[in-house]
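Got a structure here, written out as structure tokens. Questions coming.
What you see is the complex with one protein chain gone and the rest in place.
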Amino acid sequence: MKGALKPAAAAEMIPEGASLMIGGFMAVGSPERMIDAIVARGVGGLTIIANDTAMPGKGIGKLVSAGLVRHIIASHIGLNPETQAKMISGEITCELVPQGTLIERIRAGGMGLGGVLTPTGLGTEVEDGKQVVTVEGKRFLVETPLKADFALIGAWQADYVGNLSYMLTAHNFNPIIALAGRTVIAEADSIVPVGVIPPDAVKTPGVLVDHLLIRAS
Amino acid sequence: MKGALKPAAAAEMIPEGASLMIGGFMAVGSPERMIDAIVARGVGGLTIIANDTAMPGKGIGKLVSAGLVRHIIASHIGLNPETQAKMISGEITCELVPQGTLIERIRAGGMGLGGVLTPTGLGTEVEDGKQVVTVEGKRFLVETPLKADFALIGAWQADYVGNLSYMLTAHNFNPIIALAGRTVIAEADSIVPVGVIPPDAVKTPGVLVDHLLIRAS
Amino acid sequence: MDAKELIARRVAREVRPGSLVNLGIGLPSMVANFVPAGLGVFFQAENGVIGLGARPPEGMEDRHLTDAGGGFVTAVPGAASIDSAMSFGLIRGGHLDMTVLGGLQVDEAGHLANWKVPGKMVPGMGGAMDLVTGAARVIVAMQHAAKGQSKIVPKLTLPLTALRRVDLIVTDLAVIEPTDAGLVLREHAPGVTLDEIIAATEATLIIQGDVPEMMLI
Partner (left out) sequence: MDAKELIARRVAREVRPGSLVNLGIGLPSMVANFVPAGLGVFFQAENGVIGLGARPPEGMEDRHLTDAGGGFVTAVPGAASIDSAMSFGLIRGGHLDMTVLGGLQVDEAGHLANWKVPGKMVPGMGGAMDLVTGAARVIVAMQHAAKGQSKIVPKLTLPLTALRRVDLIVTDLAVIEPTDAGLVLREHAPGVTLDEIIAATEATLIIQGDVPEMMLI
């Protein structure tokens, strides 16, 4: 049985320089109240691991605009001109990773794998500096696992066991980063009594979730 | 929109010596009508890739009893004395794989990965003959992908797009092998009209499924 | 008809009945408008839905259901929600029948560059590297030239997206097929002569016999 925290209390747990995995794809499925609380707290030097940095004023874009981000590991930052500008000015450093590789690296980190072998990126800049392994005569890049201090989840339904379900395209990175955060904080559209989410509808078992945000007022 | 086949017609597609991934854990979630049809057809020399061989008279155990199996890749065969006996007599050869490694190898095969790196099996017999890769100072076994000619799925609900959902512990290997069979045949407890399975309840998207079995009479 | 519509109408002819198709952001997304209903085609958006439908009527948008560009969409009957690991598993694993992507350059080897202009535009590769590596069929839909410069070149000067040769290039002037021998001119746009195509193309084009006019949907 988990308690539920006010967003400000959850944000208090995040120290300067922490690494955060944040769910969402162009801010769809991102935990907006949690992000607002981090902006309000103003803790900086963050490393963000996410698919993208959304756009100014939305989702992760709010952390970028607030100047709290030092390093980004993402697949795409092209739709946020502020991220681009801060990267060019050197305020933010950025590791760009193919989307399918990024999600597998996170999954590997969360599931205790030492990495995965993928053909994606072979022969491109993505290969630079990477180990290559040959399996059955074919070359593959060794892509290493990713973990983070925190995973911040945007869910649809939660219960007080911490079970989570997601809706439509708001799944995206959320169910996977829930495996790879040392501390996992979930913000859900609604929190329902234990037993209401059918076992087959649970996409993130409660064991992975450390804290819920209280319901929005 | 997929048609639905009679079990005998589906079994007709499977040639002598084919490799079959079959869902189920101690026969829970196994496609029993499909298995019965293969036994009735009597096609032999099969390679079975599955978690286990159940027990005589149940699930994969029926294929073993019928003498149709030549090779097994599984994590556990200890609860089927016939499999044990046939392995000792040399009628069946067997590759034993840790369960977590087996499911990742199947997933890798189905998802276009060249393999995964796992700590499981290091320092044991499972390491024999395998590549070892060092990532961030830690050693991992390179576990290679598995595919099969057919994946035979036991599902709970299906629709005629081929979407599948599963129930409770009858998930097990089913959603993963659906990715890794060159031809995928699904047997469901019920087939419902298209649109009835909510998008968030679909665990195997229809694109992966080639054929459904018709409803049980 | 403007150039983009021409391209989209020609690409729509490549879509096969019952297939799973991914359309990139921008021009490629227009292809969906011209694919006949009743063809049983499912569109995948890599952010997490199979069975993408048209934009919803005003007031019926849902923030949990968007395409990869973040635009509101609907879900067709038989749609399935998928997380990013499954989405890219389908892509990299060859389960996606076709992808239509924009391009910055294609060269005589059929190699695509579409994710980076060093020093100018570094948006990240998003899903492009996985899509080109894994999709069963890769179609590049782009203007033949940009700012008077041919985008079809002898050898890429921009960073490679993937080692895989693309299957077809559709521009406002021509349809070109990369082959072992080089770029074969397959069709010309209505009202465009072969000489005009050759003049607008920096790469060498192979012309074999009659070159028919594009057929459009």
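Letters are used for the chains, namely A, B and C, taken in the order the chains are written, and counting of residues starts over at 1 for each.
The rule we apply is simple: a residue touches a chain if its C-beta (ideal position, glycine included) is under 8 Å from a C-beta of that chain, and two chains touch if they have at least 3 such contacts.
The structure presented is a predicted model; accordingly, all values stated were derived computationally and were not measured.
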> Of the chains that are displayed, which are in contact with the missing one across the whole complex?
Replying inline: A, B
>> So one chain is hidden, and I want to know which residue out of B:76, B:147 or B:211 touches that hidden chain in the complete assembly.
In response: B:76
> Which of B:40, B:132 or B:168 sits in contact with the chain that's absent?
Replying inline: B:168
> Among B:47, B:118 or B:163, which one is in touch with the chain left out?
Replying inline: B:118
>> One chain is left out of this view; which of B:14, B:46 or B:176 touches it in the full complex?
In response: B:176
> What residues on subunit A make contact with the chain left out of this view?
Replying inline: 1, 107, 110-113, 159, 161, 163, 179, 194-195, 199-200, 202, 205-208
> Considering the entire assembly, which residues of subunit B contact the chain that has been omitted?
Replying inline: 25-29, 51-52, 74-79, 84, 87, 96, 98-101, 103-104, 107, 118-126, 156, 166-176, 203
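The rule we apply is simple: only the chains that are shown with their structure count from here on.
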> Which neighbours does subunit A have in common with subunit C?
Replying inline: B
> For which pair of chains is the number of C-beta contacts greatest?
Replying inline: A-C
> What is the distance, in whole Å, between the centres of subunit A and subunit C, each centre taken as the mean of its C-alpha atoms?
Replying inline: 29
> Measuring from the mean C-alpha position of subunit B to the mean C-alpha position of subunit C, what distance in angstrom results?
Replying inline: 35
> Counting in whole Å, what is the centre-to-centre distance of subunit A and subunit B, each centre being its mean C-alpha position?
Replying inline: 32
>> I need the residues of subunit B touching at least two other chains; which ones are they?
In response: 112-113, 199-200
> What are the residues of subunit C that contact at least two other chains?
Replying inline: 49, 75, 81-82, 88-89, 91-92, 133-134
